[in-house]
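Apart from one protein chain that is not included, each protein chain of the complex appears where it belongs.
Chain nomenclature is as follows: A and B, assigned in order of appearance, with residue numbering initiated at 1 for each chain independently.
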Amino acid sequence: MSGNPAIEVEKLVREFRKGPRAVDGIDLTVSPGEIYGFLGPNGAGKSTTVLMLTTLLPPTSGRASVGGFDVVRQGAEVRASIGAALQEAALDAILTGREHLMLQTTLQGIPKAERGRQTDALLERVGLTEAADRRVGGYSGGMKRRLDLALALVHRPPILFLDEPTTGLDPQSRSALWEEVARLAHDEGITVFLTTQYLEEADALADRVGIIDRGRIVAEGTPAELKAEIGSPSVEVTPVDLDASDRLAQLLDRFGELRRNGRGNVTVQLPGGEAQLAEVVRALDQAGLHVELLQLHQPSLDDVFLAKTGHKLEGAGEGEAEAPAGGGRRGRRRRGR
Amino acid sequence: MRGFLNVVHGVAWRSIHNTLVNPAVLVPSLIFPLFFLIAFAGGLSRISDVPDFHYAAGYTSFQFVFVFLQSAAFGGVFTGFAIARDFDSGFARRLMLSAPRRSGIIAGYAVGALLRWAITGTVVTIAALIAGMNVYGSGIDLFGLLGLGVMMNLVAALWACAIAMFLRTEQAGALIQMPVFVLLFLAPVYVPLSLLTGWIHDVANLNPVTAVLEAGRGLLAGSPVKVGIAFAGLAGAVLLMAVFSRRGLASAERAG
Partner (left out) sequence: MAVDVALGPIAAQRSTAPGVVEQTLAVAHRAVIRTLRQRALLIFPMIFPLILFAINGSALSAATHIPRFPTSNYRDFLIAMPFIQGAMFVSISAGVDLARDIESGFMNRLALTPLRSEAMLVGQLGGALVIGVIQAIVYLLVGVATGVTFASGVGGAILVIGISILIAFAFASLGELLALRFGTGEAVQSIFPLLFVTLFLSSSSLPRNLIKADWFREVATYNPVSYLLESLRSLVITGWNAQALELGIGFAVALLVITVALSQRVMKSRLARL
């Protein structure tokens, strides 16, 4: 196999008439067999990027190649190399799952003798054999997404685009889809370009993550690299007696950078990592300080997003949070990662 | 009583307001009756050359009465569509929660329908006059014609209200509309009753709309006929539909 990237994008721009730049000069490279997570809030430019890379939308400027083919000049070759499950499931409620696959195999030029076999194999692969002859209108959201994936795989493409594939799915269906995507990449060597607004999804699936906000890539790397860039874990401590807050702050000051909020709790960075947590607990015990809550916070991709953009990923696109001064982290009770 | 009137006022205001600010609703309600007037009075005017076609005021006036009453009926029918949409969107539930006297909701929709038809009826009348319609009836006759239109509008609005409240979905549109459409067209639309033959003559003879149509045409021509029967029939229909719509409201209340 050649060392060519599976996807290569250089200064890609998409402008809409009377609108902002939906994609504002992005550069990225995806290696063959990699799962690339494209993470960003609603309206960041993820789907627009996917539409350009799948030849459904022309770029305003810049260049992109998929499977070694230019998306503008070699559109037909690009489409032959890719499968895509776009943001809308885009299924016909009146057709059955099997009929969808038969139509797709015909249009993709699968030889007539193989169509039935290919259809059966794909239905079995995505767990829809029993529902194959039911109309898609009666499928659950998870079933529709699985059919969508099967349709994208009909012609065995080496590159797969998945645009927010688990949006709206229940946790069980989401896990099942994650498993299948991971298997496609790791067992079969398919390159997966996955867009998502879910941190867990990017964290769990992606080999590398590109974070996009307002049309620009603000960070790129493996999830571990990105989190390490932001900083170390922190521990949030709430004393039982709020008047002891000053004592608490004095005690914890020696461990690392400190932050207090108005409600009496104190958050301290742990530059030595999680291992320092035991020392903190010992120190509190020795000082006789009773705590109501002690919570360890690991940096998350949301923290990366916050640090790079000044607002949080979750809830972004609906309303933006002000970035704290100095680029420090905010303690969040909800997420203990 | 005050609560009832407040509800009527609120619902009627919303109904007329939503029509006036939404061209997609207002324009078709004006265009369609005008179109029927043009198609029937313009395209079929030769029908008055049929032997034994006697109508003193001329074919344009003959067709105007039908279009006038048809616009009244369909003005009532469109109210049903709006009610059904309100149920689909959940707004109807808000109305039922906030109205101290829920029967005021029905009355409010009916008043809204009448106000909307006032606009359509005026436009159609002006168009017919411009097209050369002859008016031989006296002021009282014309008032009677207007009365027929008002009651026709009320009957259709209450019918539409009832169906919409029983079914509570926009899919009810066809069921609201079709019976009214068929009833109107199974009347002497193009020629007088005496020139209809075959099954349609028998059906039109039994069709209560026929009496209303003939009364209206008589009033416009200054030779009133069947006016009493027409008004009595319409009054009966109003009562019947009022009960029906009240039952519809009760059904909607039970559904929550």
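To be clear about the criterion, contacts are C-beta pairs under 8 Å (C-beta built on N, C-alpha and C of every residue); 3 or more make two chains touch, one makes a residue touch a chain.
Predicted, not measured: the structure shown is a model, and the values here were computed from it.
Touch with the chain that is not drawn comes from one residue among A:107, A:228 or A:242, which is A:107. The residue touching the chain not shown here, chosen from A:12, A:44 or A:71, is A:71. From the set A:12, A:44 or A:82, the residue in touch with the chain omitted from the display is A:82, counting the whole complex. Residues touching the missing chain, restricted to chain B, are 24, 28, 31-32, 35, 38-39, 42-47, 49-51, 53, 174, 182, 185-186, 188-191, 195-201 (touch as defined at the top). Residues touching the missing chain, restricted to chain A, are 1-4, 6, 32, 54-58, 67-69, 71-73, 75-77, 79-84, 86-92, 94-95, 99, 103-104, 106-111, 121, 125, 135, 151, 155-159, 188-190 (touch as defined at the top).
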